[in-house]
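What you see is the complex with one protein chain gone and the rest in place.
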Amino acid sequence: MAKIGVFICHCGENIGRTVDVDELTDEVAEMGGVVVSTDYKYVCSSPGQDLIKETIQKHDLSGVVVAACSPRMHEPTFRGACSAAGLNPYLCEMANIREHCSWVHTDEEEATQKAIDMVRIMTEKVKRNTELKPIQVPVTKRALVIGGGIAGIQAALDIANCGHEVVLVEKTPSIGGHMAQLSETFPTLDCSQCILTPRMVEVAQHPKIKLYVYAEVAEVEGYIGNFDVKVHQRAKFINADICTGCGDCLEVCEPRSIPSEFDVGLSKRTALYVPFHQAVPNKPVIDNETCKLFTMAAEAGREKLKRSDCGECYEVCPTKPNAVDFNQKDEYIDEKVGAIIVATGFEVMEASEIAEYGYGKYEDVITGLQFERLASASGPTEGEIKRPSDGKTPENIVFIQCVGSRDPAKGISYCSKVCCMYTAKHTMLYKHKVHDGQAYVFYMDIRAGGKNYEEFTRRAIEEDGAIYLRGRVSRIYKEKDVLMVKGFDTLSGMPVEIAADMVVLATAMKARPKVNELAQMLGVSFDSYNFLSEAHPKLRPVETAAAGVYLAGACQAPKDIPDAVSQASGAAAKVAALFSQDLYEREPVVASIDENTCVACFFCLEACPYGAIERKEIKDRDGNLIKTVAFANEAVCQGCGVCVSVCRSNSADLAGFTDEQMFASIEAIWEQVEEKDVA
Amino acid sequence: MNNDDTNMKQIGYYPGCSLSGTAIEYNKSLTGIAPLLGFDLVEVPDWNCCGASSAHALNRKLSLALPARVLAIAEHEGMDSVLVPCAACYNRMVKAQVEAAENENLKQEISAIIEMPFLAKAKPVSIIEFFSEMDSETITSLVKKPLEELKVACYYGCLLLRPPKLIKFDDCEAPQVMENLVTATGAEPVEWAFKTECCGAGFSISKKEVVLDLTEKILRNAKSEGADVIIVGCPLCHANLDLRQVDILKKNKDINIPVLYITELVGIALGLTPKEVGMTDHFIDTSSIAV
Partner (left out) sequence: MSDKLTEKDMRSPFNSEIAEASEQGMADCYQCGKCSAGCPMVDYMDLMPNAVMRNVQLGLRERVLGCKTIWLCASCETCTTRCPQEIDIARIMDTLREISLRSDLANPEMKDITCFHEVFLRSVRKNGRLDESGIVMNFKTRRPRHLFEDMAIGLQMVMKGKMPFLPHKIKKRSEVKQIFKNCSDE
């Protein structure tokens, strides 16, 4: 005999104003199987929860319905109360008479009637609920961090310092990311590499961090606590275990003709290279797309490399055995991890897309990131601001903000967040290096909301003499050999034309182009700009919709270094929380398939979006195969119910939402309808 | 449109008002080279003025209706495309055709105003589109007098390429179509910064000083990049750069640069004489070109 207790919440005025709670309480008391029907102002409060506990014990309830807000708000609260009172938490359900009723209707009578129907539906369901136990899955206490920029580095260190192993995978030959390319960072003007490289070295030396560079994540399978990852290690053609980083090979490689990615094309590198002096690991790789040995073989249609084409590096390498190994092949390495943090960072927009600004046409029109390389002490000009065209010091520089950002016509509506700050910084660096130089900044707004940020931008104007002009630039062209910038200052209402020695474009921050492929592999959503989606924009900024996969840094949205670091530590904390248990508890709302009735059509296997259905062989006592049936892996299953709906033989069912429960709920509506018709 | 026995391709032709008056050279040179390029220009019968700048400045409906009448007649004559040499006329025609094609209500409204059926199917073709559809090798093979060492600044003006959402052709910030044509004739296109900067258009008569100011900048930049000649695809641009250059030269003798229509340049390259293409009637002396 069912003994259901129903608790109806007023939620202050939220429910009480539209639904007649007294009438509802009375009607519910009349429903079959209900032994207690009571109301309370705020059931989620401490006294409210105590009321539930007392009532369960007093009346020996077999089930509880709380008619209140959305289960997304307080299901855990009420289930917790039931647990504490000794009632299986899965015998407690909520009827959402707030979000689904009082908040969306204005007619009191109709809303009250609807609330009554909703409670009856839930009561009928709860009568058929069964005691369920959370499923426990073991947790592999190793984490994967994808991306070795500042966010990836921070996350890796935080997790490793908790005593857990971290696999850090970085695509380029060194960790450090974009932060390593910066000269000084706002608002303190700390030298970027000076504050970054100690962290990089910490990563390299940390006993708990396994670092892969020149590698990518090729495949990910599995589920939270139990991911199977395939790491694609690109052939470096240099054995990193043997290489001592002496640098002799770097001296002999020729020609130095490849645009350096690290210097954003402002300098050239060789095919055998280390991206920058402070690279970690400080060991070279050979880029087989530009190495003479490989390219000449490819041109001649040969598979075999010819020593006569080159091989200088091999000749000069002092180690025994030789660290240079042209026979090295790409490798695929399996790693098992329990959690994944995506920290793939950003890239900068292709400035030539804004054709009217002449990037790519005029050498002295450069991007903000390129300016960082010029200003950087370890950069192509050793920190001196020089024009790329003739090496002269520019007497003035025009900085243009919002190049691509806040520009729906060019495809990007959002603001890139950091450009106002780094442009102010650029004007200051320019002033500090070229005392008589004049900086002009064309801006639309100044966004300086972080700690000490506003003061920083004011310094550029008030102390360092930067002239800020409010307006966009229409075009940049060359009159003879002089760059002309045609802009406007809306504050004075005057057109402005400046003969510029150099122009710096603050280009938009974009997500990496192929990250959507990685996201699909992980089950993470992304927006139209390929920024990865957090689970909740306000309250769950580091988690994703995929359990066990977390986000850190600019891959989620444009952000500055402090925010990237905070987010990375936040993601690391989530991982540490996950790893603090040996077993991870999962909701038992999972599918099960009756192997006796399963006809092995495997529609469910095709339909399951999570790959949770497997083929299971049923064998007799002698080991002979009787039949193969479908089997739902409760560790992977997310309880979506798609298999239940496609199953032809009615063999699939969902715990907590069984066919019996669902049909009873639906029929509960009809009973009332019939009664009404009769009346 | 069918190819007739002489293997000439027929194309509708809308000369526009200026081509029988102030821009007579444009007409002369275009009709002179068309047969050499294998085209038979079939004039749209009894065509009316497109309304140019004045219609759209004063009355939107009129600005769409006047070109629509021309296109409606062209449709009626079975013309798929209509060559419109004047950039301003072309821009107005495209606006009428595209806006009507994309908005059924507007199409009906215009049909009612012009009191004739209008399907917005006949496609206006600009002079640069006309040339770009020809194989550059074909053009080069027809060249009788390659214009070697002639440095040409290609001036597109405003209305051949803008707005890009309407005229989905070439790149309005960095166009190359005219330059490709110039290369095909054997001449040398010059890269310069004022390819698409406005010449002052219709203010030639009502506010002359504007035109003098804007055209001086254009001429100066072309000259400073080493151009021997500027070529244009619009009667008004031509008038502003050529006729009005006379006034500019009074103050700045150093500017002096002849201005040709695209078709005049091509005509010379294809073997026509200066008189045949009409360049002897310009205000700025063009004799330096056809030596």
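In this document, chain identifiers A and B correspond to the written order of the chains, with residue numbering beginning at 1 in each.
Note that contacts are C-beta pairs under 8 Å (C-beta built on N, C-alpha and C of every residue); 3 or more make two chains touch, one makes a residue touch a chain.
What you see is a predicted model; the values in this text were computed from it and never measured.
Participant: Which one, B:G32, B:G200, B:G233 or B:G267, makes contact with the chain that was left out?
Facilitator: Going through B:G32, B:G200, B:G233 or B:G267 one by one, B:G200 is the residue touching the chain not shown.
Participant: In the whole complex, not just what's shown, which of B:L119, B:M134, B:A174 or B:V210 touches the removed chain?
Facilitator: Only one listed residue reaches the unshown chain, and that is B:V210.
Participant: Among A:M1, A:A409 or A:I626, single out the residue that touches the unshown chain.
Facilitator: A:A409
Participant: What residues on chain A make contact with the chain left out of this view?
Facilitator: Touching the missing chain: residues 356, 402, 406-410, 444, 470-475, 486-490, 493, 495-496.
Participant: For chain B, which positions touch the chain that isn't shown here?
Facilitator: The missing chain touches chain B at positions 17-18, 20-24, 46-49, 51-63, 65-66, 69, 112-115, 158-159, 162-164, 172, 197-198, 200-203, 205-208, 210, 213-214, 243, 246, 281, 283.
Keep this in mind: only the chains that are shown with their structure count from here on.
Participant: Averaging over Cα atoms per chain, report the distance between chain A and chain B in Å.
Facilitator: 53
Participant: Across the complex, what residues on chain A touch chain B?
Facilitator: 355-356, 361, 475, 477-480, 484
Participant: Flag every residue of chain B that touches chain A in the complex, lowest number first.
Facilitator: 171, 173-174, 193-194, 221, 224
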